Every structure is written in C-alpha cells, then in structure tokens.
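Every protein chain of the complex appears in place save one, which is left out.
Order of writing sets the labels: A, B and C. Residues in every chain begin at 1.
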Amino acid sequence: MIVVMKKGCQEADITDVMRRLEQSDLRGHLSRGVERTVIGVVGVTVAVPELRERIELMPGVEEVVPISKPFKLSSREFEPEDTVIRVGDVEIGGNTLVVMAGPCAAETREQVMSTARAVKAAGANILRGGAFKPSTSPYSFRGLGEEGLKLLAEAKEETGLPLITEVLTPGDVELLVKYADILQVGARNMQNFVLLDEVGKANKPVMLKRGISATIQEWLLAVEYILSQGNRQVILCERGIRTFETYTRNTMDISAIPIIHKLTHLPVIADPSHGTGKWYLVAPMALAAVAAGANGLMIEVHPTPDAALKDGAQSLTFEHFEELMKQVAPVAAAVGRSLAGTGSRA
Amino acid sequence: MIVVMKKGCQEADITDVMRRLEQSDLRGHLSRGVERTVIGVVGVTVAVPELRERIELMPGVEEVVPISKPFKLSSREFEPEDTVIRVGDVEIGGNTLVVMAGPCAAETREQVMSTARAVKAAGANILRGGAFKPSTSPYSFRGLGEEGLKLLAEAKEETGLPLITEVLTPGDVELLVKYADILQVGARNMQNFVLLDEVGKANKPVMLKRGISATIQEWLLAVEYILSQGNRQVILCERGIRTFETYTRNTMDISAIPIIHKLTHLPVIADPSHGTGKWYLVAPMALAAVAAGANGLMIEVHPTPDAALKDGAQSLTFEHFEELMKQVAPVAAAVGRSLAGTGSRA
Amino acid sequence: MIVVMKKGCQEADITDVMRRLEQSDLRGHLSRGVERTVIGVVGVTVAVPELRERIELMPGVEEVVPISKPFKLSSREFEPEDTVIRVGDVEIGGNTLVVMAGPCAAETREQVMSTARAVKAAGANILRGGAFKPSTSPYSFRGLGEEGLKLLAEAKEETGLPLITEVLTPGDVELLVKYADILQVGARNMQNFVLLDEVGKANKPVMLKRGISATIQEWLLAVEYILSQGNRQVILCERGIRTFETYTRNTMDISAIPIIHKLTHLPVIADPSHGTGKWYLVAPMALAAVAAGANGLMIEVHPTPDAALKDGAQSLTFEHFEELMKQVAPVAAAVGRSLAGTGSRA
Partner (left out) sequence: MIVVMKKGCQEADITDVMRRLEQSDLRGHLSRGVERTVIGVVGVTVAVPELRERIELMPGVEEVVPISKPFKLSSREFEPEDTVIRVGDVEIGGNTLVVMAGPCAAETREQVMSTARAVKAAGANILRGGAFKPSTSPYSFRGLGEEGLKLLAEAKEETGLPLITEVLTPGDVELLVKYADILQVGARNMQNFVLLDEVGKANKPVMLKRGISATIQEWLLAVEYILSQGNRQVILCERGIRTFETYTRNTMDISAIPIIHKLTHLPVIADPSHGTGKWYLVAPMALAAVAAGANGLMIEVHPTPDAALKDGAQSLTFEHFEELMKQVAPVAAAVGRSLAGTGSRA
C-alpha cells in the first residue's frame, strides 16, 4: 500500500499517517521528493480495504494505492502447482480437456435420458443439467426441482457420467450434495456470500461461474470465500460478461482463461453456450477457449432446441454436438491437450 | 411479438410458424412485402421468452422481435396511480421527500445511538443501518448479526425513526421481519430469486436496489417476483451501475429515476453514497437525484468516517449531513416536493 | 510513480531499476519490507506512460503504479481560480447558468429562423446548430455544409445570440472560425488529435464533448491537447456515456460535473438531449445537471420534431423548451446560480 500525500501538505499530516500505520502494526517508509511525499507501507499480506479507505480520508492525503493482491488461497504465490480435481475417473485441471454437456434444464425423462446417451456417445465426460433454474422473469420456467434431480440421477446411473448441477440457495445445499458430483454456483449468485460459505463447507467440488459484471479480482475473492471455509476443490467457469454489444447475449472474455492460469492454481472451464447465447457461435468460441488454454468446456445440448423450455437458442442438437467434438479434438491436440477419456472411448 | 422471415424463405416455413403460434394459442397476422414477410403476433400480454427463442430457431426465420414489455404488476398500464407506502408516519411515494440516513453498518452502541440522534436532529425520517453486510472479500467486516439488530432497535426506540435494514439470505427473513420496518434487498441479491420469493411473502415493505449491471427491464422483472408473491409494497433504489469509468465506484444512473416514474407506479429512492463511493460527491448527486424526481434519498452517515469499519470513504460526518439537508430543502421545493416531516421539526 | 518489486527478486534487479531511473533523471527511494521492496519515484510532474511500461518489463518488477495525474494545464493545481470565458455579453464559467439551444442541424431557413427566435424569447443565451453533422450511417443526412452556416449566421445576426457549431475535420477549421463564436468538437472526435491541435491554434473558444466511452482522465488529456497549443478557452460538455443499458441512447454521467469542478478550473456544460436520446427525459436530466453544478445546458429544439431530419426523438418543441426554462430557473436559484441574462430579458 502506498500513501500519496498532497503537494504542500503539513508536516503534522505526515506524522499522523505514520502514527496511524503504527497503530495497525504496519511500518511506513517515507520518500520525500521535491514536489510530493509518498509513504510506502510494506508487510501486509492480505489487503485491508477498510484501512485503505480510512487513511485516504486523513488530512493531507491525496490517494492510497493498493499494491498487494487481495486474494490469497487461490493465488499461485500460495500454491505454485496446478490443482487437479478428481471426479470419478475424470481429472479436471490436468493435461486432458474435460467436456461437460447436457441439457440446460431437465424437462422430461425422455429428454434427459436421450441427451445423456447422446453426449456420452459423442465423448462428453460429465453430464450437466439443472433442476433448480434461475430465471429473469417469474413467469418463466424455473426447473422441476427434486423431480428433475431424480431424472438426472437416473441418467448418471445409466451412463456412468458424473453429474454437475446448480444450487441456488443455502437451504438446498444438503439436498444437492446427495445427487451432484460437482455443485455449480451460477453467475447471478457469484456474490451470494451465504451460499458461498455453505458450499465451502460441503465435501464436493464446486464450480463457480463468473458474475455477469464481475472483475477477475472480485471473482477470485468469491473463490476465496469457498476456499477459506476449507473446501479446496474449486473450478472456475468463464461464461461471458456484460458489455455494450447487443449482438451477443454476453461478450465471452476469452482472455480470462490465460489470466486465471497466471494468477491462480485452479482449473478454468469455458461455457460458450451462455457466453454467446447463439448456437451457431458455440463451436467457434469453444475452439477459441480450448486454444487459449481452457481446462474444459461446458456445452448445452437438447434433442429439439426449438422446443426447449429454457435457452433453446443457445443449445446444440445432438448432431451439432457430435460435430463440435470432432472439431475440438485437433485444436486440443494443437495446444498439447488430449480429450479426457478419448482412450477409453475406443 | 414480430416474427421476421428471411428473404426468400419457403412458403412451408411460413405455414410452420403460423401453426406453431396456433399451438400456443396465439394468432399471427401475415404481412407480405416485396422483399420480406413478417408475422405480427398480437394478444400476448406477458412475453414468453422461451417461445420467442423457439420460433427464432425455426427454418426460414430471421429474427423475432419482442414488442410487449415483460413486466406487468409494476407497470403504469396495470396501475396508473402512484403507489404510496406508509411506514409509521412517513409516506414514501407521495409529494414529500423521504430521507433515510444512518451508518453503513452497526458497529458499536455509541456509534449507532449518536448517529441516529444526529440524523433525526438534522431532519431524516427513517434510520438506515446494516447488521448483515455483504462484503467482496471474506477477510473484511461482515456485520454484527443479531447483536447489530438489537443496537438498531434501541436507536429506533429512542428516536422514533422507522428502521430499514438489509436481508442477505432467505433463512434470515423471519428474524429481520421482527426488527425492520422496511426490508432492504441489496444490489448483489437483485437476482437472488429465492430471496425475492421469500420477501414477497413477508408482510413488510421491501426496498429493492438495482443490481450493479442490471438493465431497467431486469430490475422491474425482479420487482415482479416480489409483487407476484402478493407483497405490493415495493420501493426501488438506484445506487449506481458499473461502467468503464474508474474515477467513481459506480456511475449513478440519474435517468433511471424519471424512467421508473414513467414505466411504473412505484416509488424510487436514490443512494448517492454507494452511487459514487466518494463522500464529496454525495451532496451534488443527492441534489441531482431530487431535481430529477426521486421520492427520497438514502445517505450513509458516521461519527468518524475515517474510523468506520465499512464504507468510510463514502460516509458523511454529522456536520456534512446537516449541511446537505439544508441544501436539499430548496431544491426539493423548486421541483414541488417538501421534506417529509419538515413541519414537525419546527 | 511507485515500482513494486516481486517477492524474492534479485538484488541486481533492484540495482538495475535504480540505474534506469537515474538515466531518466529521476530519483528512486527504496523501501524494503519483510516480504516486498518498493521504489518510490518522486519529482515527475507530468507522467511518462512509456517509462512506466518500460520499467514494468524489467526483471524482478511486479507492477508500476502511477501516482501523478497526467494532465497539467487544466488542473486546479495549475490554476486554482475558475476560468470564465466571455462570448459577446455571455459569461461561461461564472455564477450564471448559460443555456445553448437550437436545432440539431440547420435544415431550412424557416426552421433555423423560427427556432432561433423561439429559444431567444424563452431565455436562451447562445444559439446552437450544426451545418456539418456526423452520422453513423452514410445513407443518413450529413448536414447542409456552408449553406447551413449561412442560415445560422443570419439567425445569429437577427437575434444577437452568439453561435456554437460543430467542426468535423482539420480542413474545415478556417471556414468555421468565420461563422462560429464557439467551435464545438463532438464526442466521436474527442480523440481526433490532429483536429484538437488545429482548434488549439484557433482564436476562438472550443467546447469539447466527452467521447462516448472516454474516461474522465482521457477527456482531460484531450483538453490538454488544445490548451498546450495555446488556446486556453476550453469548455467541457458531458453528453452521456455508453453502458449496457439500452433504454436510453446513452447514460448521462451527472457525477462528471462535480468531478470536473474538483479536478479542473474549466466550465462544464450538460447536454441532456444527446445524454438521453428521448425528449421526455430532457427536462428531468437538465434539472439534475443544474442541481449538480453544471455551468450551462445545451438543448436541441425543433419546430416540428417529428419532421426533423436528425435527432427528432430527442428534440423539444418550442412549448416544451419554454416550459423547461421555467422549471430551470428555481432549481438554478436553489443552488445559487441565476439564469444568464435574466435581468435583461425583463
């Protein structure tokens, strides 16, 4: 943290700041220039935003500039080795590319089963599907609830694919843990701190989607909630951010993928279905994410997208998904990744 | 809803779309042009986003354009008269300007009591203060919990000011209802749909802050969750949106105030403390909000902002708050509003 | 400028940075902490972004944090007193509120003359109107060119109102100077640096609109181009920024007004016509801007907005403009400003 004093501030102002730092067990180093004095504060591992704000309000202070990153447990400095999360036979975070695929929402037994079979046949490693769905309008479909979970469990049983499904509220964590292999926390809940605490106590991997307008730093601080409760099995998922562009539903921030790899030791998945909102953009953006280093993909698939109860516009048909898997393989290979389980498919 | 067919689409494509509309009990009106055919779909009051997406995926369809607004119970068309919400002696939504003031978070008995007395003396009508606080970092102050509620209740008791305080999670609604006169749902929870359902069942007015990147339409759909559960006492609060500008914490969207008045019958409050993040911008933005037609203000006040545990940088001292109240009065008068309770202060 | 060294960097890295600073005639002050070393660089008045980038690339360097503001001639530190610009009898930047009004574009003699008379009668002080218009589409109206200037000159002659009109390209400055009392540089040209140089050499006041996605710092650096060419008569104009919200054409950043007053000594005008894009939002946002401290307003007026060749949706009729002027007066008075020339209207 650097305290920048105003031009022509009083000597007493400087003394006051130095004293305030000492009260917080911090040491300040004075640098006096011709025009300006700055005070370097070293020795703080975890930033204290409140302290920064308070010092900024003191007389004679122009600005306080933070220099430490405020997240800790997710950082490369804390843990230099890549975290690899095991779910059944699948490893997330290693050299293989993981593909999570399935319907946006469970609707009917037939839809869930046929989709699970189709994505398994095409090479997916994990089944995705929602039973509790967030919906912008109260008049839209909100999911089948526990009935949906049972359908997904049946599909998991038959195909052997582990299941990832979304949890919306702290009170549901106990129920979801019974059905899911990975708990998903959605973009709208990225800063639902009570929910983060709760999944942080669960004994299951958690995939945390980036909030629609979350900076990377805020995202990593949300991860920190889960890690600091003791759950170290966290996967990040980039799913597009809100910008001024209206052609796409969101703007997928592909650069977040290499940035997450640089800053943290955690795996990162890309969701081009939500990231674009248009099925015909899913394939090119999936390839882009893999080329940029994503550890996996999350793809929405539906037997008849034009009859889907939710997110049909961004869902692939079985044929399109199969085609996508064929396109993904050489791009993954080009960047040194193999498709997970490709061997066992043969 | 308007279905725009592609140039040179097949006659069968048009027939298919017409049939699909009939299956959904909708009537389509064909308009054939030289280059393009469009199908007008009338008779839908509440938009069904799923139907729109599904039709957009049909062969020959270029685009589907929604024309109805998707919110209903909050709209002026549904209820042309302004909703006025009564909390004790205070009316929110009428010709008087309501001022909610107090600390960001309850910290100590002394801090809560002195602040409550100071804001009451300066003319505030409602006491604000948080016991459960959302915090970007898990290492920051998260509020005193029920102990904080008790301090706020004591301040309410002594000053006679009604209390507004934030609820973070569905499980806390029952507890909060015992202490609060108005339940506040914060920006990060604007799309916490389970929480919206829950406060929609509570018998207390709810103030719903706009999400940091929520469009006005999404905000009104979140309101619709609460209204459709039966709770018609909803207040909106504009508190700044996220933009590219970094000088301010958020960009306060003052234009949202007249827009809410045009689209809905509900009162709208402005929060320039969070809207700007800097105490010296609170006064000009409070005046701007009043001039634009806000029904009230929400202001953070602290005895010693530079020692605050939360949001000190945007909190006013007692003196600054008193000064602000003096500046607000003539601007309110200039746009035909009086300060609530001004009479009784004399 | 603060150079933050990496944890565990080499002693030689530190020496290299210190030497590099000396080569640029800068002095570095070392602060060694338990975990990290930082180097404070003082004595630089104008930031050199290149130097910052270069040092950031040196071995062992984690980050370089700028602490000086990069603009100089516009800053309050350089000139503490408010700049007041005189155009005929009108003062811009003092205690009076200036109103610039007129058509978006000059279309016909009748339209220009009737509008000029109407805005003068209602109390406007300066006539606005464009002859060279920027247009998103090449198939839209782009202005009448010099013919339009002649119409505006005639209206200026008859009403006695000074004229503000837009210059689009360096080659037109010489022509525009003959007709205009104030040269306007539009939002799309805020970073047209060759044009900024050129108007910086002109002997006329310049009003520089904020770019649609310009930060306040970029805007002030654009101002710096004009000032550094010798032209000290610069007016800023806030006209809305681009955000994710689609209800309004732009989101008007009212907080930019008090921020400009805090950082600079230059006057700032608000343009609620472009700021909102909807005529019914012009009045509330004009009042908000005045309450927040704007030195003036710029308003589009048209005899028959629904027949306008450009920007009809945001233009006021004569009646609406007259009404607005009546609403503005008490709000201006409430914040200690009088309408310019109000006295002489009597």
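Things to note:
Heads up, the rule we're going with is that a residue touches a chain if its C-beta (ideal position, glycine included) is under 8 Å from a C-beta of that chain, and two chains touch if they have at least 3 such contacts.
Since the structure is predicted, the reported quantities are computational estimates derived from the model, not experimental observations.
For the chain missing from the display, the contacting residue among C:Val90, C:Leu236, C:Leu309 or C:Met325 is C:Leu309, taking the whole complex into account. Chain A meets the missing chain through residues 213, 215-217, 241, 243-248, 251-255, 257-259, 262, 275-276, 280-281, 284-285, 287-293, 327, 330-331, 333-335.
Touching residues on chain C toward the chain that is not drawn are 46-50, 53-58, 70-71, 134-142, 168-171, 188-189, 191-195, 212-213, 218, 221, 224-225, 228, 242, 279, 305-313.
Within the entire complex, the positions of chain B that touch the omitted partner chain are 2, 4, 7, 27, 29, 31-38, 40, 42-43, 45, 62-63, 65, 67-68, 77, 213, 242-244, 246.
Simple rule for what comes next: only the chains that are shown with their structure count from here on.
As a whole-number value, the distance joining the C-alpha centres of chain A and chain C reads 39 Å.
Residue positions of chain A with contacts to 2 or more other chains are 213, 242.
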